[in-house]
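Every protein chain except one is present and positioned as in the full complex.
Should a chain be cited, it is by its letter among A, B and C, assigned in written order, with residues numbered from 1 in that chain.
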Amino acid sequence: METLKNKARELLAAKTVQVVIGYGRGSGGSSRAMFIRDPRQADDLVFDGACLQNLAVYLMKPEVRKLGKAALVAIPSTLRTILQLAAENQVGDHDLLALAVNAAGAVVPLATLNAIETHVAALDNNLSAAEKEELQKYESMGLDQRRQFWEEQFSRCLKCYACRAACPLCYCSRCTVECNQPQWIPVPAHDLGNLEWNIMRAMHLAGRCVNCGDCSRACPVGIPIYLLNQKLIGEVFANFNFRSGMAAKTDNVMSTFKPNDLEDFIR
Amino acid sequence: MSDFNPKIVAFVCNWCTYAGADLTGTSRMKYSPQVSIIRFPCTGRIDFMLLLKAFANGADGIIVSGCHPNDCHYSSGNFHARRRWIIFRALLDFLGIDVRRVQFSWVSAAEGAKWAELVNSTADHIRQLGPFSGYQRLRGLGVE
Amino acid sequence: METENKSIRRDALEKLFSQWLAAGKRILAPKKIADKTDFAWIRTLDEVNLDQVQTVQSPKTAIFPRVEELFSFKSSDGLVQIRDRDAAALGEIVVFGLRPCDAAAFAALKAIFTWDCPDRLFSARLEKMTVIGVACARADEYCFCTSLGGDPGATAGSDILLTDMENGQFLAEIVSERGRQAVQTASGLFAPAATREKESHLAKVEPGFNAKAIAPVLASLFDDAAFWEEQSRRCVGCGACAYVCPTCACFDIQDEGGSSGKRLRCWDSCGFQLFTLHTSGHNPRPLQSQRWRQRLMHKFAYMPERQQVLGCVGCGRCSRACPVDMNILEHLRAIAEAKP
Partner (left out) sequence: MARIGVFVCLCGENISATVDVQKVAAAAAKIPGVAHSVEYKYMCSDPGQQMIQNAIKEKNLTGVVVAACSPRMHEPTFRRACSEAGLNPFLCEMANIREHCSWVHEKSDATTNKAIDIVRTLVAKVKKNKALQPIKVPVTKTALVIGGGIAGIQASLDIANCGHKVILVEKEPSIGGHMSQLSETFPTLDCSQCILTPRMVEVAQHANITLYSYSELESLDGFIGNFKARIRKKARSLDEKLCTGCGLCALKCPLKKIPSEFDAGLGTRPAIYVPFPQAVPNKPVIDRSHCTYYLKGKCRLCEKVCPTQAIRFDQEDEIVEAEVGAVVLASGFDIKHGDFFPEYGYGKYKDVIDGLQFERLASASGPTLGEMRRPSDGKVPETVVFVACAGSRDPAKGIEYCSKICCMYTAKHAMLYKHKVHQGKPYVFYMDIRAGGKMYEEFVRRAMEEDGVQYIRGRVSRIYERGGKLIVKGADTLLGARPMEIEADMVVLATAGVANAGAEELAQKVHVSYDSYYFYSEAHPKLRPVETNTAGIFLAGACQAPKDIPEAVAQASGAASKVAAMFSQAELVREPLIAVVDRQAPPLYSTCVGCFLCQTSCPYQAIEKEEIHGRDGQLIKTVAKVNPGLCQGCGTCVALCRSKSIDIQGFSHEQVYDEVLALLNRGESDV
């Protein structure tokens, strides 16, 4: 913790970065994003198990970008997000400084995408056993059982798009739901519109999502949409042996192909 | 469900399957009139959203068909499409949406017979499955 | 009318519910769904959960549904026929177990929907709604009703306000004519109240700021871009706050179907950049900070000015629902204390 505060002070004092994006104390013992531009504010930085938000979401926010070069307190999913954003030409090398915190609590500054790649490669980036087990639970359900489950879930969706807003990879300046010629996704939050929105969201994140979980944490009504992302993460890995957010330069898995891709469902 | 006439939409590429379906016609082979074709330049052009729109608007089944691997007029459009379908099918299934409602296939410009066979077997299959109420019932739900 | 005090046993509520359902009324009440509690259409008392401090969403959907049909249309041979929604066919609704802040919020919604031209469907739904509030035994750090003139035991907006006397009995304050009718149809279930003393059973919510002070400060802060940017920097621009809010009334109109279909009204939010985007590409509120300012201005400056009512009841839902912990109470304090 102290090392993190000191690092932030040092970076701001030395004008290495203009802003440090980190975690501060939030309501009810939670944590929240804070944007430190004055070394003195660094005292308010916190870093603990409650720090779950993927702060990379702010890299895509114009109001934050205009503050200048940022140092970003980065949990593993944040690092992978940065690499995925780089692979999608959204951040360049040296655009930002990632501040990873290792198991020992030491701050590891990662100045280049290359450094981030190396750091990420050393982490366990698989779905956890618990996550796989939960997926299993749903996969082993009957088709109709699954349909009913999701219908009930999506019937509560408000279309508040908190899942989209919280996702650092949903950075389009015009989301497909905002196209009205044609109106790809119905605007109202009725069952059909909600289903189509959630299918589209999952498809657009296929091969891109780094499983940070912010979409689900953001959902005010608690729809477990992370299941969809994790399902597709598993499918993409199983079928194409690809994991997103591991490299800063990679052809996106869904815009490339292998001649020997699965074929058995095609007549 | 013998008196049930399913609505089936076929999304096909212009160069292989559309031409193949033309050949079915010029060869005067017969098939079920429940299937209507929408023409695309390439299977690579077919947006998964269009499949959802077809279901939402009452399609009981969908055929998506294009050039065989390595025959794509644009060399790789069908490969890109295939990869998209792999993921799309997995997602639909996970959501409890019956992927048997979508028949993917490769039909070349020379396979007029295959097209007729594909349409008939798909129509029979969908007839057995019955109307896609599982999806169509969503229409109107959630509106006070 | 003069408030009447009665009491009802907890277990009598079951009968009350079945009477309502038998009379064709729909009941909207707090229900536990996974680890959250939210309003839902319920059939029995045991579905109801009154232990939570506050539900995720407000009960506004009872009179301002998330998606509602305004009319249906059909065009053939170049002619378009429109069939208006039959307001008389709308069913009776009982909203049960909402908090005093939510009950108070209906006044704000009404002020908007009946402001210049009364909204036909809204008014009809309002007519057919009976509000059975339950006073707050607990509050949390997000609650700030008392800063805005409400309190955990306020009866305003309820037809009947129940207070759990913690002895298997509820104190039932019959506030309105509609409340009295409800009691009459359920005669036998309500008994005269032993006591009217409820304070000891109510949550304590300390006033957080002076509401009076807010409006003038807001006006002076309007052009202080830095101030709004500072407040909203972590806001990611979703619509969660507006959609859970009991008073947010912005809506969108959508036609669905081709030659025949429906015109729908559905919730919208000033937090979306699309909300004010012009066809030309110009957006009068291009920045999230401006949209955040609009949210507060509308609730605390424009509505008091236009509708003589605050657009906020201090339920704290927006703070609880916010994915990035935008705590409105904190921000309002900052505004109240701001030196323009």
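As a convention for this text, a contact is a pair of C-beta atoms (placed from the backbone, for glycine too) under 8 Å apart; a residue touches a chain by one contact, two chains touch by 3 or more.
Every value quoted in this text rests on a predicted model; they were computed, and no experiment measured them.
**Q** Write out, one label after another, the shown chains that touch the chain missing from the document.
**A** Even though it is not drawn, that chain still touches A, B, C.
**Q** Which one, B:Lys7, B:His68 or B:His125, makes contact with the chain that was left out?
**A** B:Lys7
**Q** Among A:Asp44, A:Glu88, A:Glu134 or A:Asp261, which residue is in contact with the omitted chain in the full complex?
**A** A:Glu88
**Q** What residues on subunit A make contact with the chain left out of this view?
**A** 88-90, 171-176, 179, 181-182, 184, 204, 251-252, 254-256
**Q** Mind listing the subunit C residues that contact the chain we can't see here?
**A** The list for subunit C reads 74-78, 258-260, 280-283, 286.
**Q** Residue-wise, where is subunit B in contact with the chain that is not depicted?
**A** 5, 7, 9, 14, 18-19, 21-22, 24-26, 28-31, 33-34, 36-42, 44-48, 50, 53-54, 57-59, 73-77, 80-81, 84, 116
Here is the rule we use: only the chains that are shown with their structure count from here on.
**Q** Which chain has its C-alpha centroid farthest away from the centroid of subunit C?
**A** B
**Q** Taking each chain's centre as the mean position of its Cα atoms, how many Å separate subunit B from subunit C?
**A** 46
**Q** Averaging over Cα atoms per chain, report the distance between subunit A and subunit B in Å.
**A** Distance between chain centres: 34 Å.
**Q** Please list all residues of subunit C that touch 2 or more other chains.
**A** 66-67, 264
**Q** Among the residues of subunit A, which are close enough to touch at least two other chains?
**A** Where subunit A meets two or more other chains at a single residue, that happens at 188-190.
**Q** Looking at the complex, which residues from subunit B come into contact with subunit A?
**A** The contact residues of subunit B facing subunit A are 48-49, 52, 56, 69-70, 76, 79-80, 82-99, 103-106, 118, 134, 138-143.
**Q** Quick check on the complex: what are the subunit C residues that touch subunit A?
**A** The touching residues are 33-36, 38, 56-57, 66-67, 140-142, 229, 232-234, 236-240, 242-244, 252, 254, 256, 264, 266-267, 269, 272, 274, 287-289, 319, 321, 323-325, 327, 330.
**Q** Quick check: in the complex, which residue numbers of subunit C touch subunit B?
**A** Going by the criterion above, the answer is residues 61, 65-69, 262, 264.
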